[in-house]
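Notes to accompany the following structure.
Removed: one protein chain of the complex. Kept in place: all other protein chains.
Naming follows writing order (A and B), and every chain is counted from residue 1.
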Amino acid sequence: MILNETSVAEIKEKMVRYPRRKSAILPALTVAYHQVGHLNDDIYDEIASIIDIPAVEIAEAATFYTMFPKHPVGKYLIQVCHNISCALLGADSLVHYLEEKLGIKKGETTPDNVFTLITVECLGSCASAPMMQINDQYYEFLTREKVDAILDELRKQA
Amino acid sequence: MNFIRTVIIALPKGFYTTLKHLFKKPVTRKYPYERREMAPRYRGKHYLERYDDGTERCVCCGLCAASCPADAIYMEGGETDNGERFAKVYEINLLRCIFCGFCEEACPEEAIFLGHEYEFSDDNRDSFIYTKEQMLANRPKEKPFKRIIRKVRRIF
Partner (left out) sequence: MSSADDNKVTLTIDGREVTVPRGMTVLEAAKSIGIEIPTFCWHPKLKPVGACRMCYVEIEKMPKLAVSCATEAMPGMVVHTDSDLVKQGRRAVLEFILLNHPLDCPTCDKGGECDLQDLTFAHGIDDSQFDFNKYRFIRDKKSTFDDYRLGPEIIRNQNRCILCYKCVRSNKEVFGEYDLGAFQRGNITEIDTGPGQQVDSIYSGNLVEICPVGALTNTDWRYNIRVWKTQKVNSICQYCADGCNLTLWKDRQKIYRATSRRNDAIDEGWICNRGRYGYQIANAEGRLTVPLIKRGERQENATWDEAIELIARRFKEIKDKKGGVCIGGLAYPGLDSASLYAFSKLFRTILNSNNVDFRIDYKMLPEEPGDLYTQITSRKFSIAGIENSDVVLVIGSNLINEHPITNLRVRKVVTQKGAKLYTLNPFATKSGDISTDEIIYRAGTVEALINGLCVSIVEQKLASDTVDASKLATRVEPNTVAQAAKISGVEADRIVGLAQALGEAKHITLITGELLSTSITRDAITAAIMNLALLCGMAENGQIGFLSKYANSKGAEKLGVMPLLSDSLIAEMKTLWGGYPEQKGLGADRMILSAKKEEIDALFVMGSDPMLCYPDGQFVREGIEKLDFLVVADLFETRTTQMADVVLPLSSIAEMSGDFVNLEGTVQHFDQAIKPLGQSMPGYDICNKIASALKEPLFESVARMQPDIMRLLLREENPEIQRELREVKTSVEQASGEYTVPLFVVDQAHHFAHLTERSKSLSAFCSEAHLELSPSMAEKLHAETGTLIRVESEVGKVILPVIISEHIDNDVAVVTRNFSANPVNDLQMRKQRVDYVRLTRVEEK
């Protein structure tokens, strides 16, 4: 078992809140993600047996959302939005800049396991494009200078 | 009068035509020793083209067989080792073929062409079933610059 007892208990507690079992998939995945840090097939199977839904449906939901990383990631998961508003305001060049600065490609983790860079679909902050999310924090109206400052700050904390 | 018209005038006229040709270059050729250069778009015996790396272009899509008005083409598909489609059997019955060139036009992979070879005779019908191996071997050896021209043509 990958999930510990508190996670299982939490999933079971959340499960009863919904009239249909299927609705409990996302809360359960969130619990698993917070415990493990990423998701994989074994976790889908475990959740499937807890909430009694076929593992396929869990996996479908989990892979749909870019917010759940499917591989181990660094301490800071940089998620750059590349949908239309951000793309028009230079998300692509922002990604290139980040790649250059961190010395990694999109989808990779820095060797010191601090940063992971991915691009994601719209995060609902189009009014403040271009934007990115690092772990649970939004960073908006990005410019190269702003990115420098943010990364320096985070690196200090790491 | 009749006698004059048919004998006295017509006969020398005829002999004159014969006499004239004695001094002209003959239209016939000494066939096996002398061969005709066919027109560039002459439609003779088929050949199958290969890619530059040697793999067959034909994917056995069956469009040549579908377009053939004489129903002369028979093919069976198969799967190569790396999972691609190829013609396991590809046969043209040259006795049925009317050399219309529809197969060449239908081919989406530019695999089959009608070449310039027109000499094929044999003493039994079986040898007119023209197999894939024969067709691949029948590919004319083009001069390099001609091949380049063909490639350029293909692009446009």
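Quick note on the criterion: contacts are C-beta pairs under 8 Å (C-beta built on N, C-alpha and C of every residue); 3 or more make two chains touch, one makes a residue touch a chain.
Keep in mind the model is a prediction, meaning the values are calculated, not measured.
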### Summary
The one residue from B:66, B:95 or B:137 touching the chain left out of view is B:66
## Note on the structure
The one of A:60, A:92, A:112 or A:153 in touch with the missing chain is A:60
### Task
Identify the residue among B:79, B:105 or B:133 that touches the chain left out of the display.
B:79
### Absent chain, residues of chain A that touch it
41, 44-45, 54-57, 59-60, 63-64, 121
### Query
List the chain B residues touching the unshown chain?
59-63, 65-66, 76-79, 82-85, 108-109
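Simple rule for what comes next: only the chains that are shown with their structure count from here on.
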### Message
Roughly how far is chain A from chain B, centre to centre by C-alpha average, rounded to an integer in Å?
### Response
64
